[in-house]
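For this depiction, one protein chain was excluded, whereas all remaining protein chains were kept in their positions.
Per-chain residue numbering starts at 1, and chain names A, B and C are given in the order in which the chains are listed.
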Amino acid sequence: MSNKETLPDWKRKLHEVIYEADTPAGKTFDVAILLVILISVALVMMESVSWMLAKYATEFYIAEWVITVIFTIEYILRIITINKPKRYIFSFFGIVDLLSTLPSYIGFLFGGANLLFAIRALRLLRVFRVLKITRYVGESQKLISALNNSKAKILVFLFAVLIICIIAGTLMHLVEGENGGFNNIPLSIYWCIVTLTTVGFGDIAPVTPVGRLIASLIMITGYGIIAVPTGIVSAEYSKATDAPKNTQACRNCNETKHLDNAEYCHRCGYELND
Amino acid sequence: MSNKETLPDWKRKLHEVIYEADTPAGKTFDVAILLVILISVALVMMESVSWMLAKYATEFYIAEWVITVIFTIEYILRIITINKPKRYIFSFFGIVDLLSTLPSYIGFLFGGANLLFAIRALRLLRVFRVLKITRYVGESQKLISALNNSKAKILVFLFAVLIICIIAGTLMHLVEGENGGFNNIPLSIYWCIVTLTTVGFGDIAPVTPVGRLIASLIMITGYGIIAVPTGIVSAEYSKATDAPKNTQACRNCNETKHLDNAEYCHRCGYELND
Amino acid sequence: MSNKETLPDWKRKLHEVIYEADTPAGKTFDVAILLVILISVALVMMESVSWMLAKYATEFYIAEWVITVIFTIEYILRIITINKPKRYIFSFFGIVDLLSTLPSYIGFLFGGANLLFAIRALRLLRVFRVLKITRYVGESQKLISALNNSKAKILVFLFAVLIICIIAGTLMHLVEGENGGFNNIPLSIYWCIVTLTTVGFGDIAPVTPVGRLIASLIMITGYGIIAVPTGIVSAEYSKATDAPKNTQACRNCNETKHLDNAEYCHRCGYELND
Partner (left out) sequence: MSNKETLPDWKRKLHEVIYEADTPAGKTFDVAILLVILISVALVMMESVSWMLAKYATEFYIAEWVITVIFTIEYILRIITINKPKRYIFSFFGIVDLLSTLPSYIGFLFGGANLLFAIRALRLLRVFRVLKITRYVGESQKLISALNNSKAKILVFLFAVLIICIIAGTLMHLVEGENGGFNNIPLSIYWCIVTLTTVGFGDIAPVTPVGRLIASLIMITGYGIIAVPTGIVSAEYSKATDAPKNTQACRNCNETKHLDNAEYCHRCGYELND
């Protein structure tokens, strides 16, 4: 890549190790960083278990700082080995990388920055980078493209679901009142979402006959319309898989995407050679 | 539109603002009304939370009347600016608009008309009007057409599900009795619907071995037949998307199924006329 | 139909009314019987509600006997107006009809035959007979044919699900023991079915970390494999809908099912006329 030419030699080599996953060194680096991320996520999890925190407080403290230092070095290396650092800094992974080094420093200065620890889990998305060399990436892209094509439809669908939940939630609040725990409308809407998505915790449940009748209708609706997003993604995914079968190009006008049984170019009428 | 010609000029202009979403003024009006609807729905929700009602009772009272006045003015304007008011008054949105202005007046005269507040949420469907200018509407129409085509089949399916629920509900009442809360058949049927739709609240649950065996069969049935509506909508939606868009036929060899951008027949090379 | 010729005239007329749904009289009879079935099912439901039984005991008793007499007369009429009564008596609806008249008589002789009341609900399937004249029947048949084609696959799938449940159930019993209510293996298997089908009552739930880990795996498995029956029915249903597009028959050998773009019969080579 031409933008690397202006970098000194050691930076170019480091860039290859850090940013690329095709060379052995690059792959080793990516796997190593992924391991550190996994360990850091596991540490955050274990720290949240009270008896573990009580028993291994010092070990957690040391491990936390070791990981923070590794992440900080990685972040600095990523900035200095790239030609246009801004593109990295303001990219999705650039922001995630910065935010995942911050909690320890903020905790050291002010104490308590727990919310930022959740951001570390986002770093796990790096795993898809390591998998890039495998066949998984083609599958991911097909999936993402199918989901992208379905986005508008699924949003329309979810918005319709939300309106159903608001109406049904208001109804349930009026019908059930404080009996089954439908104390106010937002709570009833929450219950509607729990029910319509067929989750059904059971912490709130209707107790009056009319409330149970409405609940039955909501459940059957949810059971019936779960078909809609499935149908959409299914159809889109079929299309994404079926799409480009015919690869012949016209010798006259270079048009591609001909029908499978085409004998003449549909754009210029020139005869096609199979 | 010809029916607007008989209206005086100011009515015609107002009609454009109120009923059309293509002009800037029309879009602004629609978005403004949508905001008022959103606020009114949010108010109804917040009023239902007891501590909020206790704290902001006066504010809610004032806001309620302001919104009612806005809705009333909008309703009157919609009637006088249209040439055939009856078509609006008895349309779906006409009835919804009327019912959503009434609760405050009824509450003022008789006190308590809570049920009508739920109707206000229906006004949120207006959001699809505002989205009309975007590409979302095409998606909605494909969805609605797929659902429309699936309607008969899904009704047949839901009716079969209901018969299963009645039979299984009666069985569960006989087997479980008052043990697990299966006090009577309607309640058992409610439980069957909760189970078959995989919601599973858990407020009622079988406790006898035979009851649990039947419950297992119901659950596996529900898990197996959830495939049916999904399969239907999926197939219908695929059809709606695949549907033959290009209907031109070659004048030379009568070949059809040309690509949308075809200018020459792919079979004989003859020029196509669009 | 030739088998009716041997019946006396009044029997033939009654046969038309009772067995056929195409004539106005036949349709009226079917709708009337369906109404009586609906009332009888509603009565069984209401009788199970204790306060209703206490209040309207006499009315239920009378209504029960009126319905039993109607069902008995219908059953006798169906037998005497048909040429080959055995075919009706041993058909699905023949057995259901007999069993739905019996509970009252058995209750009169021995007291208590509640299990048979559940059978009455099966009579509701008659509703599909009445719908026969509408377009719903075509849809039902497509559904039934898609389900029939999927039967073998869905059975293989359900059997695999059952083996997963047995293995996971045994594991959960060993891991959780009496902690979360996994008292014995059948109960644990019941819990596995509840979980794998995503119903999740919550009356039994794992409490140990290892149990929760296994439960997570079961849930993700259930979430992943729900796709299988859906995919099967979806594909079968698509096929059932797509199937017969080309209806031309060869003038030479009468072969049908030609490809859409076929110009010559694929069986005898004779030219096809479109």
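Throughout what follows, a contact is a pair of C-beta atoms (placed from the backbone, for glycine too) under 8 Å apart; a residue touches a chain by one contact, two chains touch by 3 or more.
Fair warning: this is a prediction, and the values are worked out from it, not measured in the lab.
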item: Touch with the omitted chain, as defined above, among A:I18, A:I33, A:I67 or A:A146; value: A:A146
item: Touching the absent chain when the full complex is considered, from A:I33, A:L174 or A:V233; value: A:V233
item: For chain C, the residues touching the chain missing from this view; value: 152-153, 155-157, 159, 163, 166-167, 170-171, 173-174, 183-186, 189, 195, 198-202, 205, 209, 212-213, 215-216, 219-220, 222-224, 226-228, 230-232, 234-235, 238-239, 257-259, 261-271
item: Residues belonging to chain A that touch the chain removed from view; value: 41, 44-45, 48-50, 114-115, 117-118, 121-122, 124-125, 127-128, 135-136, 139-140, 142-143, 146-147, 150, 154, 158, 161, 186-187, 190, 193-194, 196-203, 226, 229-238, 241
item: Missing-chain contacts mapped onto chain B; value: 198-202, 230, 234
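Quick note on the criterion: only the chains that are shown with their structure count from here on.
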item: Centre-most chain [mean C-alpha coordinates]; value: B
item: Chain B-chain C separation of Cα centroids, rounded to whole Å; value: 30
item: Numbers and ranges of chain C residues touching at least 2 other chains; value: 198-202, 230, 234
